[in-house]
Every structure is written in structure tokens, then in C-alpha cells.
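All protein chains of the complex are present and in place, except for one that has been dropped.
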Amino acid sequence: MSIPVKRPAKAPFPSGIVLRGLFMTGCIAALMLLWSAINPAPSADGQRAITPRGNLAADEQATITLFERARGSVVSISTRQYVEDVWTRNVFAVPQGTGSGIIWDEAGHVVTNFHVIRGASEATIRLADGRKFRAALVRGSPENDIAVLKIGIGLKAPPPIPIGTSGDLRVGQKVFAIGNPFGLDWTLTTGIVSALNRTLQDEQGGAIEHLIQTDAAINPGNSGGPLLDSAGRLIGMNTMIYSPSGASAGIGFAVPVDRLRQMVPRIIRAAN
Amino acid sequence: MSIPVKRPAKAPFPSGIVLRGLFMTGCIAALMLLWSAINPAPSADGQRAITPRGNLAADEQATITLFERARGSVVSISTRQYVEDVWTRNVFAVPQGTGSGIIWDEAGHVVTNFHVIRGASEATIRLADGRKFRAALVRGSPENDIAVLKIGIGLKAPPPIPIGTSGDLRVGQKVFAIGNPFGLDWTLTTGIVSALNRTLQDEQGGAIEHLIQTDAAINPGNSGGPLLDSAGRLIGMNTMIYSPSGASAGIGFAVPVDRLRQMVPRIIRAAN
Partner (left out) sequence: MSIPVKRPAKAPFPSGIVLRGLFMTGCIAALMLLWSAINPAPSADGQRAITPRGNLAADEQATITLFERARGSVVSISTRQYVEDVWTRNVFAVPQGTGSGIIWDEAGHVVTNFHVIRGASEATIRLADGRKFRAALVRGSPENDIAVLKIGIGLKAPPPIPIGTSGDLRVGQKVFAIGNPFGLDWTLTTGIVSALNRTLQDEQGGAIEHLIQTDAAINPGNSGGPLLDSAGRLIGMNTMIYSPSGASAGIGFAVPVDRLRQMVPRIIRAAN
């Protein structure tokens, strides 16, 4: 409750007029811009002007930033198998498969799925900056479907991926997958955590437990690549899809990062 | 409104210094935390520390809450068919199929697709809390592809799903599907309303009308499960997919909830 006093009788009025005038002018200008935006001048020869856009939404900007920060920590893996010509006894390296990998630490360790390199004679790792490296196999854990490779990185080491935890994941939170599906490198796909603690049979008849299920598009070639949370932290390694057609049906799986955190140092120590 | 008087001439200055000092210290501490977050200490043996994350985004939190509230109202249905051994005349119950269902009311009625239980001799319903019930068929409406089952729930009745309306749905609004695709129970997938009022042929040659189309991943086994809006209300019952491969291609369909609201009470009355 207040009584306004001593408001000068004339001063506000003109300034109000000026303000209103400016405001109206602004409104009309905005309407004109809008009109020209939604009614571009007709053109018989198909020339079209570009409609300006405002800023990207905050969640779009967040996804763009997440990808920019994470892509350097993702690698593309292609493997070759040595095949001996039975007549000439010459040995050829033939392309075998492609997959994805994660820069684990600054020593040059790269984590991927064991099934990406199973049966391979050599593996080539490509970084996001275009450099190619011949990878050495540190060691694999077939029963966990985890393998550790190593590349001889020099001064410009790619950044290790930030590590999260899979212990507090919730069904419904956003996830982001980066990988090499069908050889399409550094592909970003998004979705949510669809379920947790899935137990699935792997191809060898063993059971892989505590898998994260997602509806982000995971396809062959995504194997070994990172699944990230909305903070850009590694929460899992994409591993399998469930699909009658061999391509994404909105049901993909990832090994939880807590198992990687437990197993990868063991695998590296066992190799030394 | 107050008139500040007698503000001591010197007091604010030192306190300003203190505040600025605290602020600067805070800023530096934040930068140090950020630095250690983005530059984890190198580790030759692959040990990695967990990067802390901030809060989940508001829309992630909303989806998590939606799933937590709705999952108790969704059931998993597995059916068996009695088969008689022609020699021994013994009768065996063999697994027939799986689907999803919706807790409709506190009397224990469960709504699902008629095609989920078509030809089945018995149906077992599993609740989200792990309990299993042998379901009784109340009645089915094959031409609407709706069936009502009933379980003898006791003291701890599962919560009926909140009911929405399909009359004011808009193309573009978010939808959430919960179900049992390929036997993967309580799977959450998300997408948007892709179209409304679709008319499709069903497997028997009849036409089902006014279907909701969505790009949320709907797969075999999702049939009979709920399609929810962003308020967690039932807006449809997932029913069909359109796909040459038999798995989600981003084109799924749901019977609108308004038809369920109209038909389910009729089906239950007709059975009494």
C-alpha cells in the first residue's frame, strides 16, 4: 500500500510518448521482418533468400558442445587378417572389420570390444584429427568382451575421455553414442537409458551382465565406442544390438563404465 | 523503501576487500577443480578417476520421474498354449508369446491387445515388483484388438495408470512407451507423435482407425503396453509397427486412449 507523491505532472507524459513511439516503431519493424521472413518475394526463376534464424536452443548447444569435446577421445578401428596364398606362400592382409574405440589414458591406451579385434592380425587406429596409427594389442579379456590396444602417441596426445560412473544411472536420462557404424566414422546418435542391469547371452554362449540398454541408434561398427551421459562423461562402451535385421531397432546395449574402470587397469597390469 | 543513514565511512571498504578476496578464492578454486576435471592425472596403469557431474537437466529429470511413476502400472504378459501329445494324450503348456499390459483399475483389470492373447491357453502376468499372477480372460474385442484380463490382486494392488485423452493430441508432442520388446521387460523408449488419425489394415483384413503414429521405438512385445504423454498420462496402447524387417524402423502405432475409455468398460460389463 503506497501513495505516490510528487510525481511531476508533465515530465512522464512526453517521455511516455517517446517510449511508446519507440516501442510501436520496434513492433512494426519486427512485424515487417516477420512478414518478409514468412512471405519472401515471389521469384519466377526459383531464387530464394535465406531466412535468418535465432540462436540454437540451450539443449542443442549443449549437445553440440558435448560432441566437440568428446570426439577427440573417440577412434575408428579397422582390422585386417593375414591370409596366406597356398600356392605362392605369400601373405596378404585383407580387410576384416571396423569398430570404434575410446582413448583411455595419456599413455596411449585405447579400449574397445574384444569382438572388434577377435581373429585380427593387425589393427589400424584413426584419430579424429586424421592421424593413423598401427595399434599394438596390450591384452584382451574375451569373457568381458574388453580389449586394450596401445598406440605410440607423441606430443599431440589425444585427450582421454572423462570418466563417469554407471552406479547412479537412471532409466530415462539422456545418452549420446559416438562411433563408426557401417564405417561412417564419428557418427553421433542420441537417446535415453531404456533399462539397466540387462543380462544377455553373447555370441560365445556366455552371459554378459549389468548391461545398459538404450534407444540411441547403435549399429554394427559402434562396438567399442563410448556411450556418454549429458555431462559428456563415459558411462558405457557400446557393445551389442538386439535386432532381427542386423541394424538398429532402437535396442542397443553398453558395458557399464564401472566394469571398465575395474577391468582395464587389471588388463594393463597383467600385460606388463 | 528505506533511507540508508549513518553508513560508516570505512566499514564497507574492508568488507568489500574480504568479499572480493573470498570471491577470487572461490573462482580460483572452481578453476582448479575444472582443470583437474578436464586434465586427470596421467596414469600408466590405466587407473582413471571419476569426473564429477552437475545435476541432470530438467527434461532428463522429468523423464526419470515419469518412468518411476508409471512402471508400476505396466505388466509383462507371457502366454502358453496347450498342446496334446497325440500318442500319450498328455497335455503340455508350451510358450507362445510375450506382450505388455496396462493396469486399468483397482479391481485388477489389465488391458492389452487382443492379438497378444489370441490362441493362448493361459497367460501369466508379471508386475514391476516381481510378483507373478495367473491371469483370467475377462473378454476380448478382436475387431478393436482390445482384450481385458484380470488378476486377483491382494493388499498391495498395483496403481492404475493415470488416464489422459487422445482428443487434444498434437503432432510433435513427446511420447513415452513402456513395454516388453523381444522379452526385454520394462523398456522405456521415447519419441514424438509423428501423425494422428492413421487408418491401417490389421492382420485379419479389418481396418483399425484413428491410430496414433510415433517415432519412439516400438517392437514386437511392446504390443499392449502404454504410450504416455509428457505428463505421464496414458494416451494410447502400442499396437503395431510398420517395418519390412519386423523390428522398429521409427514407425509405430497406438490405439488412442479415447477408444480404450469407451470400449474397456463395455467389455467388462458385457462379461458380467
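Lettered A and B in written order, each chain numbered from 1.
The criterion applied here is as follows: a residue touches a chain if its C-beta (ideal position, glycine included) is under 8 Å from a C-beta of that chain, and two chains touch if they have at least 3 such contacts.
Quick caveat, the model's predicted, so the values are computed rather than measured.
Note that of A:S73, A:S100, A:N144 or A:T189, the residue touching the chain absent from this view is A:T189. Residues of subunit A that touch the chain left out of the display are 1-5, 37-38, 40, 42-51, 53-54, 56-57, 59-60, 63-67, 181-182, 184-190, 216-217, 219, 245-250. In the full complex, subunit B touches the omitted chain through residues 1, 59, 62, 104-107, 109, 148, 160, 162-165, 170-174, 191-195, 198, 213, 215, 229-231, 233, 242-245, 247, 249-251, 261, 264-265, 267-269, 272.
Definition applied: only the chains that are shown with their structure count from here on.
Rotation angle, subunit A onto subunit B, C-alpha superposition: 120 degrees, expressed as a multiple of 5.
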